[in-house]
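For this depiction, one protein chain was excluded, whereas all remaining protein chains were kept in their positions.
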Amino acid sequence: MSQKTDMKIPALPSDKRSSFLARFGIWIVAAIVLAGLPYVFSSGLAVSTMCMMGTMIIFALSYNMLLGQTGLLSFGHAVFFGLGGFLTAWAMNAVAGTSSPVPLFLFPIMGGFTGLVFGIIFGAVSTKRSGTAFAMITLGIAELVSSSALILRHFFGGEEGITLDRTDMVQVLGLSFGPQIQVYYLIAVWCLISVAAMYAITCTPFGRICNAVRDNPERVRFIGYNTQTVRFMAFSLSGLFAGIGGGLAAINFEIMNSAQMGVGESGAVILMTYIGGIGNFAGPIIGAIVVTYLQLMLSDVTDVWQLYFGLLFIGMVMYAPRGLAGLLALQQPLLQTRQLHHVAPYYILALLPGLVAISGLSMVIEMTYQLAVKTAAGPAMVFFYIPFNANSPLPWIIAVILFAVGTWLFLRAARLAGDAYSQALAWRKLP
Amino acid sequence: MTQTKTPVPALRLSGLEKSFGPMKIIRGIDLDIPAGERHAVIGPNGAGKSTLFHLISGHYQPSGGSVRLHGDDITGIPPQLIARRGLSRSFQVTNLFPQLTVWENVRCATLWALGHKYSFWRNVERLADARQRTEEILREINLIERWNMPAGVLAYAEQRALEIGLAIASNANTLLLDEPMAGMSHGETEHMVELIRKVSENRTLLMIEHDMGVVFDLADRISVLVYGEVIASDTPERIKANASVQQAYLGTEVA
Amino acid sequence: MKKLVASTVLALSVIGASVVPAAADNIKIGYVDPLSGGAASIGQIGLNQLNFIADTANKNGGINGEQVEVIGYDNQINPQTSLVQVQKAIDEGVRIIIQGNGSSVGSAIEGFVAKYNRRNPDAHIVYLNYGAIDPVMTNDNCSYWHFGFDANTNVKMAALTNFIKQRAEIKKVYLINQDYSFGHAVADTAVSMLKEKRPDIEIVGNEFHPLVKITDFSPYIAKIKASGADTVITSNWGQDFSLLIKAAGQSGLDVNWYTYYAGAAGGPTAIKQADMAGRVFQINEGISNLGYEPAENTAREYGARYKDAPVLFPRIFNTTAMLFKAIEAAGSQDPADFIPKLEGMKYASFSAGGDSFMRKDDHQLFQPLYISSFGPLASDKAFDEEHTGWGWNKVGEIAAKDTVVPTTCKMKRPG
Partner (left out) sequence: MFEILFISTINGVLYGMLLFLMASGLTVIFSMMGVLNLAHASFYMLGAFFGFEITLHMGFWAGLVFAPLIVAGIGMVVERYGLRHVHRHGHVAELLFTFGLTFVIQEVVEMVWGKLPVDYRVPASLDFSAFTVFATTYPAFKIFALLVSVVIFLALLMVIRRTRIGLIVQAALSHPDMVGMLGHNVDRVFMLVFGVGVALAAVAGVIAGPVLVTQSNMAGLLGPILFVVVVVGGLGSLGGAFVASLLIGLVQTYAVAFNISLADVFGSSPLSGDVAFYLDDLWNVTVAQVAPILPYLLLVLILIFRPRGLMGTNNR
């Protein structure tokens, strides 16, 4: 295969094993980061939050196997997360107290197995169709499962759910898994394994055919593949990983509840995945981290955090359909050619009026909220440490001006930044 | 794929029919295409040429008649099964995987025939056979320089070439090309003719084409489709001379 | 993107702020209930009341001279989020958790707190539950670190059936409840207790319908009508209650309604719209029009401050009053010290000063319960509900001792 290589051809892909470091470097770095995180963020809250993020990363990535990789929009993914969690909880309760030698860190396998089994069952039904019909079937299945969960009170534990005690398992290496930090490392290890496995799947013939199905399902049939089989496999595998995530959630919270497989949870995973970016493998990871963080923390800052959330989501759908990861990926060519410093000032230029516009908008929102909902507290309020009276016209005028001027300047600056960006790209193309 | 002349034709259509509601689009076509032949289907717009391709490749279910590929009945079976039997096709309207790179496009099309199927345990980058085959095809269709571009951003003529690449990637022995020259400039057409000539060596080729120069240049035999019926099927010279063809279709266009 | 940066900065600054320790000896109460989303209207009322109580206490010099500080944590009525919020509260030095909306959340917190205290022997976190009334919490799943201040399902049903026992005109009872554990618990105890106390009553229907999935209750009303019932017992809440009552009003169903949650948000409005004066009864730990001076003064003061939502939950006042009493008696705000004082505590309830006691065996409060009906108020009663002009009128009172039910709790005490 030694043709004369044309100078103009970018180096072709090779089928040789790349060096150890190139293949595993990123995973080693990830492992080191995961190991070190609890030393940086050591409070109980931080560790709990990171545990939740870990399970959500697996969940969101598994969802992206459908949405981002195969182009399937499902409204019922939490079903697998929840069922995986419940079966894990039951398995642990069955083993608890007995002398059965199954250590805690193997139990997520039960969750994964459950997710896979139900993925196969529901996948056989739903993947016969694609597009809107598929979305509607998943919606129907999700409703059926969450309704059954309330009817099957003994299995799903009714309203209070199933509780478990992770410390009742046989102890290996002296790990009781009582302290949250030990659970953190358990989740970190499983998260790393699952992420690596899901990444590996994207690099297989099956993974690439999934992408082809996403892009053009009709064409795939003419290159020999059954699109229904591809969808079915993707659905089952994503059920497997969602189940692992659910199992870890059960271990982490030591409680499984039917709300965990409801519409809300399915909606949350859509938000995470999309905000993070469906076109990029790392997107859902970023999304899971950011959205989990916002869900937990934003509510401390404002009572109407869901409004900001909805606006953020709509903004992403409209202006950044590739998500946060997509925005970052746009900078990659600049970084490679060391052009970023030409564009970065424009970003800052756009960021400042953008922040002004947002503070104007959120001022309007918060003042409306103060007057409409928190009437009991009176019109006196504090915004950004500045106390004022929401009844007087002045803050309203300021807010509107901030918003209008900020938006106007932002749009102008954004255009400049866009120009700078394309210019920087153009420089790259010059010899 | 050595082409030993066998009495079994590569493709045999017998009494093939297709109706949409009351409309009969294809009205009983009988046609044999021997292995290794380059066969062109011509005919006026609305004659049912693309419908015929859809029937052969499994996109549509025939209303009547049968399709045989190397003697095996493939009537009405799904497209992927037909593709696996070695019949591959391109589309009149560009029909690629726009977000995937040129390289990925072609490689996806090679995978089934190389036996990798739905494998989700092997790293696709390390499949030497797929890599090799993909590179071969990209050199053959002259897109090697563009290998890492998303297919969606290619120039039109390049996308048409990639269409051909997808069609031949599975190493199919029977190739259906639906208007490969549509919308191309003169120079681009010449390249495409050379490409088709090259890829149809050792293959059976059935193509739809409007450009008569191309048709008479490439085809061993030509079938004329008018209102869902084959009114003539013969060598280019005889077709040119055929009075009913001239009357029904070619008119004075043929020089 | 920009928005995200902004909110992250905001959120980070809040975390940063929380690192700064507040005055170390404040009595910190972590209120973990919904403060955003649909259920927030109820959660916010609870927070308002705690703030009101804390301000009152601080004005009078605090508890043991220490200031009371209430911190709200939004759990979005999700059990898992609740646990993270409890963790957050613990990080911020809170050792008293108060929660009351949703038994799913309550059970999750009860289990979490018990495990947390076991695994961290130095930490003593107490969970004061003012409203999650799944009986499991003070029975099979009872915990030393949990106290239930609202009458649980069984207790309420015991009281309700004691009331029904004396009403001879009740002959045919229809049960309609939401199809989940709570609804089933209510229905099951209703069946068994009615059978025991009034064997002559015929239970003509025992219906379950899916939770918040019904838009049109008229088929159920048709069934109740066909059964010939004169009384309906329901534990429905929220939309399921409002729609049920409105559908009954529209089709002219002539029965009396005994309910758990007619007084919850939206209930009074629906009853008024259905024009069912005097037909809807509720059982709870107190209403506004009992004519008990201290309670009415508090209610007036509170109503003046929170004009928009003057709803009062006596159970929250009971909770905090008993908590403060215990802290004062123990001279310590460490739960390990004041829990023994809370156990078995005798107390005059907020609503009308009736005798109440906290049972030591299962940490369940027993208090006088009131049956009241909703309709136009007598001229001497001042408090209406949801601006309807109608209010709750007392029709019966069950003393604490008549509400006692056995428990299956086997309390594990530390040490």
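Should a chain be cited, it is by its letter among A, B and C, assigned in written order, with residues numbered from 1 in that chain.
As a convention for this text, contacts are C-beta pairs under 8 Å (C-beta built on N, C-alpha and C of every residue); 3 or more make two chains touch, one makes a residue touch a chain.
Every value quoted in this text rests on a predicted model; they were computed, and no experiment measured them.
Visitor: Indicate each shown chain that the hidden chain touches within the full complex.
Guide: A, C
Visitor: For the chain left off this view, which of A:V220, A:V304, A:V343 or A:A357 is in contact with it?
Guide: A:V304
Visitor: Of C:D134, C:D150 or C:D179, which residue touches the hidden chain?
Guide: C:D179
Visitor: Going by the touch rule given at the top, which residues of chain A touch the chain that is not shown?
Guide: Residues 67, 71, 73, 125, 128-129, 131-133, 135-137, 139-141, 143-144, 147-148, 151-155, 263, 267, 270, 274, 304, 306-307, 309-311, 313-314, 317-318, 321, 365, 368-369, 372-373 of chain A touch the chain that is not shown.
Visitor: Considering the whole complex rather than only what is displayed, give the residues of chain C touching the chain that is not shown.
Guide: Touch with the absent chain occurs at residues 38, 40-41, 179, 207-210, 212-216, 218-223, 225-226, 239, 242-243, 246, 250-252, 265-266, 269-270, 272-273, 309, 386-388.
Here is the rule we use: only the chains that are shown with their structure count from here on.
Visitor: Just to be sure I understand: going only through chains that touch, what's the smallest number of steps from chain B to chain C?
Guide: 2
Visitor: Mind having a look at which chain is the central one, using mean CA positions?
Guide: A
Visitor: Averaging over Cα atoms per chain, report the distance between chain B and chain C in Å.
Guide: 73
Visitor: Please tell me the distance, in whole Å, between the geometric centres of chain A and chain B computed from their C-alpha atoms.
Guide: Comparing mean C-alpha positions, chain B is 43 Å from chain A.
Visitor: Return the distance between the CA-based centres of chain A and chain C, expressed in whole Å.
Guide: Whole-Å distance between the two chain centres: 36.
Visitor: Which residues does chain A have that touch at least 2 chains other than itself?
Guide: none
Visitor: Within their complex, state which residues of chain C touch chain A.
Guide: For chain C paired with chain A, touching residues are 1-8, 10-11, 14-15, 35-37, 40, 48, 74, 76, 78-81, 83-85, 87-88, 90-91, 102-104, 106-108, 111-112, 115, 119, 134, 136-137, 141, 179-182, 184, 210-211, 213, 305-309.
Visitor: Under the definition above, what is the set of chain A residues touching chain C in their complex?
Guide: Per the touch definition, chain A meets chain C at residues 43-45, 48-49, 52, 147, 150-151, 153, 157-161, 163, 165, 167, 178-180, 249, 253-255, 257, 259-260, 264, 290, 293-301, 303-306, 308, 311-312, 315, 320, 324, 327, 350-351, 354-355, 358-359, 375-376.
Visitor: For chain A, which residues are in contact with chain B within the complex?
Guide: 1, 3, 6, 8-10, 12-17, 200-201, 203-209, 211-212, 214-216, 218-227, 229-230, 233, 237, 279
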